[in-house]
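A single protein chain has been omitted from the complex, and every remaining protein chain is retained in its original position.
Just so it is clear, A and B label the chains in written order, and each chain counts residues from 1 on its own.
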Amino acid sequence: MFEYLKQSWPTLWPTLGAIGVILAFVPVLGLYMTFIERKLAAYVQDRLGPNRVGPFGILQAIADAIKLFLKEQIIPDHVYTFLYFIAPTFSLMTAMFALVVMPFGPVPTEYTEGFRYIVAPGIDIGIMMMIAISSLSAYGIILGGWASNNKYSLYGAIRSCAQFISYEIPLGLSIIGIIAASGSLNIEQIVSSQGGAIWNWNIFWQPLALIVFFTSALAETNRLPFDLAECEQELVGGFHTEYGGIKFVLFFLAEYTHVVTVSFLTALLFFGGWHFPGLTGPVDANLGGMLLRTFVLVFKVTMVVGFIMLLRWSLPRFRFDQLMGLAWKGLIPLALLNFLCVAIVLTYDLPKHYLALTALFLVAGSMVSARHLQHTINRPRSEGRPATNVNLTESAI
Amino acid sequence: MNLLNNYFLNSAFFAQSGTESAVPTAVSQVVDSAVPIQAWTNSMLVPIVLGAVGYLFIQHGVVKSKAYFAAGAVAVLLAVGFALGFTPGTFDSYVLMAFCAVATGGGIGFLTAREPVYAALGFATAVLSVCGVLFMQSALFIAAATMIVYAGATIIIFLFVLMFAQQTELRTYDVQLNNPLVAAAIGAILLATITMCVTKNNAILPVRVDSTRVMSAASLPDSLSSEAGKEASKKLDAIDPNLRYVPKLTAGLGRSMYTDYLLAVELAGTVLLVATIGAIALAQRTTETQS
Partner (left out) sequence: MTTKKSKTVKWGEEPKIGWWEAMYLPAIAGGLATAIKHAFSGRTTTRQYPDVEPEIPPNYRGVHRLNRDEEGRVKCVACYMCQTACPANCIEIIAAPAPKDDPHWKDRDKFPQTFTIDELRCIYCGMCEEACPVDAIELTSVYDLTGYTRKELIFDKEKLLSVFDETSTAGKDPVRTNRGALGPASVEAATASQGPPPPGRGSHG
């Protein structure tokens, strides 16, 4: 055992270091994202936001953390205790586990010694691994909702079940186009295929994939406008109604970790990762270049996070049937069409311009054909639904 | 740890792949059915013991007492440990054994849980642990696919349905088996078959697990038809004609699926399509008749 450690130390320490970075940054990041979100929400709503603790209220996050950690541990009488405790832990665990294959800085495609900005580099199926692990994040919510033994929590859990299963499909399908175009499932290689000029970024070639991916990823994070699992007006708090203190923090942290994951994925898959026009040369040329690239990546991620937060204060929540309609009637066909176009372009070795052209047509066409969604949206809730007991519960979802 | 180990080995691979000859130094031990199957080995005791223990458990329905359950679980774990305990004691093998044990525990939980939701969670535990076992064997794609399809979608749908059909009281058909003896016998026979297939020289599967596999032909960069691939298979033939060339992990799997097993893949896809259409048709008809 000790021999093993000693022997593999040169490859072990960068990995342990990367794990340390993730373990250290994710909670702090989560805490500060709550602060930034509150500030941003305040500015959008012409308010000031938290400003009492520290200059501009920047210590508010820490104060919140202390408060939540020191809260009394309340275990309601009616919960299934074991699952009740497992659920938030599992939630955060899956959220953090997804970051294992996530490059948070420039990762060379060839092996190099030393710190590598990723926990598990060279994983052949990086992006698929990520989807696999995030597909598990539904468990935390489902278990939490079920273990709470409370009808609101249960409805939240059931909603999130249906939502997760539905939105995983467009999420995966939208990435397939990118994978096919880059020729690899490996995130590092997808990023390195976008190097060079700015128009190598995938967003310019597959904007429709970006729209589908971002929408479904947002649904996977359980945030507005897709937070039907916890919407206050209908379900009190949804799956976390019965949770307080540190257990609630874990759920909360998991949600923000998901936001970080989604932002990183968006930046890496569609916005060129650590590439930026003018930043040329090998990735691991020198420390300055590496830091600059890390900054570029983090900047892009921050932009996406800000966009997600702004979206929260711009869009109203979907109704449940609208949510399902969007996934099954809107996003899945669009993702399939996008993949079809990419496959045609790749199979017949057409020039890349065709890809952009078809993507433009697809975006325009999908916007025009949004008309067929109109019927779904304008349809009153009760229409076409038989009045049976089964459907009473169904309509309550 | 095996992932780290893989990386360590991969790094050597990276260092190699720059050069022309990407022929592995350590050779894969994936062998084409050259293992002589013995009808009776000592490890055959495991399924028999497990079958008997299983029958003991399920003859009166689900497990009634916690002490009984704990004793049974310990017995099963001991059996698994007995079976796996002969593996050389590297860190990887211990992790692998832990995954195996958790998978077994999940399976037992699946079979013995009183409430359907707990049974589904036991199933989830078993599936996830099997994913862990696959990870430890460097079968990343299969592990991820299992995670997405089974743990991420199928079991969640199970849970969805179970939560809807939540019962306040357990019915007899939930806790009582019609033919516990037959069930236990079938389970034991299945287990015996698997054991027989994976047994070689009185040893069970994990001994054959080879951590050099990523390093070996399986991690070659190119397809069989490429220069490097041809060269590799030639060298492999020279070493042992039974050794089989395995293309690089995911790419090779995909190529294999859409060439060697095209018919099977298409048939499976058709079955799924038929099932989808059937489900839609069923759902549609219900709405029509009721309205």
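What we mean here is this: a residue touches a chain if its C-beta (ideal position, glycine included) is under 8 Å from a C-beta of that chain, and two chains touch if they have at least 3 such contacts.
Only a predicted model underlies this, so the values are computations on that prediction, with no experimental measurement involved.
Novice: Of the chains that are displayed, which are in contact with the missing one across the whole complex?
Specialist: A
Novice: Quick one: say which of A:25, A:80, A:313 or A:328 touches the chain that got left out.
Specialist: Going through A:25, A:80, A:313 or A:328 one by one, A:313 is the residue touching the chain not shown.
Novice: Touching the hidden chain in the complete assembly: which of A:44, A:62, A:324 or A:346 does that?
Specialist: A:44
Novice: For subunit A, which residues reach the chain that was dropped from this view?
Specialist: 40, 42-48, 211, 310-311, 313-315, 367-368, 370-371, 373-374, 377-378, 380
Note that only the chains that are shown with their structure count from here on.
Novice: With touch defined as at the start, can you tell me which subunit B residues reach subunit A in the complex?
Specialist: 3-5, 7-8, 10-11, 14-15, 18, 90-91, 117, 121, 124, 128, 140-141, 143-145, 147-148, 151-153, 156-157, 159-160, 163-164, 166, 248-250, 286-287, 290-291
Novice: Which positions of subunit A touch subunit B when the two form their complex?
Specialist: Contact set of subunit A toward subunit B: 1, 4, 8, 11-12, 15, 83, 110-111, 120-125, 128-129, 131-133, 135-136, 138-139, 142-143, 146, 154, 157-158, 161-162, 164-165, 168, 172, 185, 384, 386, 388, 393.
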